[in-house]
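Down below is the structure, laid out as structure tokens.
Missing here is one protein chain; the remaining ones are kept as they sit in the complex.
Just so it is clear, A and B label the chains in written order, and each chain counts residues from 1 on its own.
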Amino acid sequence: MKSDSSASPVAHGSAADEFQDTDLLRSIEEAGIRFRVTATLVFLVILGGWVLFRRQILHGLGVTGLNQPVAWGFYIVNFVFFIGISHAGTLISAILRLSQAEWRRPITRMAEVITVIVLAIGGFHPVLDLGRPERMMNIFTVGRLQSPLLWDVTSISAYFMASTVYLFIPMIPDIALLRDRGVRPRWLYAFLAWGWQGTPRQHQVLEKAISIMMILVIPIAVSVHTVISYIFAMTLQPGWHSTIFGPYFVVGAIFSGIAALLVVMIVLRRIFRLDRYLKDVHFDPLAKLLLLMSLLWFYFTFSEYLTAFFGQEPSELRVFFHKFSGPYAPHYWGMVACNFLIPVLILSFRRSRRIPGILIASIAVVIGMWLERLNIVVPSLANPRLPYPTGFYIPSLVEWGMFAGGIGTFILGFVVFGRFFPLISIWEIQEGREKAIKETLERTQSYLPSVSASSS
Amino acid sequence: MQGKSEPGWIWALQVVSVALIWAFVLGIGIWVINLLLLSHRLKDVPSASVGISIVAIPVFLTGAGVLTYVFVGLRRGRKPDSKDTSK
Partner (left out) sequence: MARWGMVIDLDRCTACGACVAACHQENNLAAVGPEEATRHSRAFHWLRLLPEASGAHADVRMRYFPQPCFHCDNPPCVRVCPVGATYLGEEGIVGQIYPRCIGCRYCMAACPFNAKVFNWYDPEWPGDLERKANPDVSLRPKGVVEKCTFCHHRINRAREEARAKGRKLRDGDITPACAESCPARAIEFGDLEDPRSRVSALAHSSRAFRLHDDLGTKPKVYYLTERSEHGEDSRQRGA
């Protein structure tokens, strides 16, 4: 079957001749009825969303809950939400690679897949929100560069391109493995493997390319969410026109991204029985990072709202109280509970910082961050400066349907990806076994005081 | 199985896909330049926006460049005994 050491992408002549990671190929080689049923069910949910959306195409945006003055709602909330999740993907994977954190090895693939999928979903949401989507090409023919929406189109496209490249390049050795094992469809893997043989020269090329991308992707990722925040911050609306929005959104994006990553890791670990690869030691640092981000998020949120309240500017106060004690109080305090209280309570203590607790905390954060996006978009629009009556927003079935469809697309993306490609980077695990231990040992030794010339 | 080169049509498809990526990136470049020229003609765009857009183009070029580097590099790095010798 598979025991020719010189043939595998693994380094040659290693003691572990046998391929140890067949577990990771199970989802691909043994895909059967479970895959088909799941994929079909999720696809039906997505289809349902589109059937509902047909109403909007036929009749117009009137079928949504949007109105005067709340002209933006779920579509924009989900736009920001999904793109926010994209951060942990590439950002964490890039930062972990950059800092040579060895525990990243089973995580990077899932993280990068998350990014690509949610960028596609999130990036498409503004199109769903358009009154005349067929005129979208106007953005390309007569686009105005001073508009923050245009900056968005540019930066999100750049991020999508960079993260797709950053996902694909480290996948090449694994694709070559699948090609060599004869997994069907053979032409697909042969096409994508780009002639990989695992030679030292090829490894060099790959490492170099990954290093370039991991550095390039970080400023792009930061810019994407900053630019998204500028959509709001560059207007004069109370509650939006705040200089803190750039960093606030980036922090929030990293926060929600890590939470989503943890949920994905825990769920996939369960479904594909990856306990050997995703151990407690992989979850613990991410959980601590989530705790840290929760505290950081709280700090930014506190600053934002204290500033608004302390200034006592009437328009700002109206928006503030709309969230604090008004119609949006449940959403606001729900957000604080989900983003701060629950994660801090669970993740601060080692006893609860285990996988079940981490799952609860992460799901809470994902919900809380969605609420945060809602709290940013609607209350500011609902409280105009001029003495209009306070606005309201009741999302309609179409908007809920597209929300469900968006989540469904995310799940379907993973289901399909896992059907054709390994969810954990096999060659990086093998590299970890063979090279990383020695390298880490040498690196740690280099940090310690040098040995004097006299001793050996 | 191992070390064998792909059939010719797959190789052609790979080249086409890389070419398409370059077409995409160049398309984006043309689009951004088009918008820059438009904003110059109308003279109403803050310099920051122009700066951001100008920075965007090298990012796309780098992405396509890295992909091409990998594609060519992997071809070149193949073992010499394989049928499809590197150029």
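Just so it is clear, a contact is a pair of C-beta atoms (placed from the backbone, for glycine too) under 8 Å apart; a residue touches a chain by one contact, two chains touch by 3 or more.
It should be emphasised that the depicted structure is a prediction, and the values quoted were computed from it without experimental measurement.
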Candidate in contact with the missing chain, chosen from A:L149, A:I244, A:L341 or A:I407: A:L149
Among A:P69, A:G84 or A:G122, residue touching the chain not depicted: A:P69
Among A:P133, A:P219 or A:P356, residue touching the chain not depicted: A:P133
Hidden partner chain, residues of chain A it touches: 59-62, 66-72, 126, 129-133, 135-136, 138-139, 142-144, 146-150, 153, 231, 234-237, 381, 384-388, 391-392
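The rule we apply is simple: only the chains that are shown with their structure count from here on.
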Touching residues (chain side chain B, partner chain A) in the complex: 1-3, 5-7, 10, 13-14, 17, 24-25, 28, 31-32, 34-36, 38-39, 44-46, 49-50, 52-53, 56, 59-60, 62-63, 66-67, 69-71, 73-79, 82, 84
Touching residues on chain A, where the partner in the complex is chain B: 4, 6-7, 140-146, 150-151, 154-155, 157-158, 161-162, 165, 168-169, 172, 180, 182, 187, 190-191, 194-197, 199-202, 204-206, 208-209, 212-213, 216, 220, 227
